[in-house]
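Sharing a structure with you now.
Left out: one protein chain. Kept in place: all the others.
== chain A ==
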Amino acid sequence: MRRIISVLLENEPGALSRVVGLFSQRNYNIETLTVAPTEDETLSRLTVTTTGSDKVIEQITKQLNKLIEVVKLVDLTEGAHIERELMLVKLKATGSQRAEIKRTVDIFRGQIVDVTSSVYTVQLAGDSEKLDGFIQAVGTSGVLEVVRTGVSGIARGEKVLSL
């Protein structure tokens, strides 16, 4: 099952490599990984999506918690949560394609953020399925380049992950 694990990490050199190293040492999957400092500059927030049985996920969270630099973590998929990923896509856009792409972008509530005579660059945010859905809708043949940030997530409601 796919899980989103959100980690508060000491913002120190080497901390990220310890997290990444743990996944490869123990043969766990990383599907996406995002990391950036938080409003508290001593902390980074790291979001990792992974798959595994409940037993594997339990081990992943326990092993992460053992890392000295991991301050706190939560498995967002255990409760209601919001997940978002940002995607930038360069699409071939000539002739009648231009209007069609514009319509599709509007339907997916994306934005065209850069334009040339033959290329649109589209920005789209949403959960991973929505981004996949967009690529499917425009068709892979027109896609020139895709860059995705990986998943970020936050719990719904009043639950917060903080110190």
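Going forward, contacts are C-beta pairs under 8 Å (C-beta built on N, C-alpha and C of every residue); 3 or more make two chains touch, one makes a residue touch a chain; residues count from 1.
Definition applied: contacts and distances are computed from a predicted model.
Q: Can you match the unshown chain of the complex to its UniProt protein name from these: "Cyclic nucleotide-binding protein", "LrgB family protein", "Acetolactate synthase" or "Phenylacetate-CoA oxygenase subunit PaaI"?
A: Protein name of the absent chain (UniProt record): "Acetolactate synthase".
Q: So that we can see where the missing chain sits, which residues of chain A does it touch?
A: Answer for chain A: residues 10, 14, 17-18, 21, 25, 55, 58-59, 62-63, 65-66, 68-72, 163 touch the chain left out.
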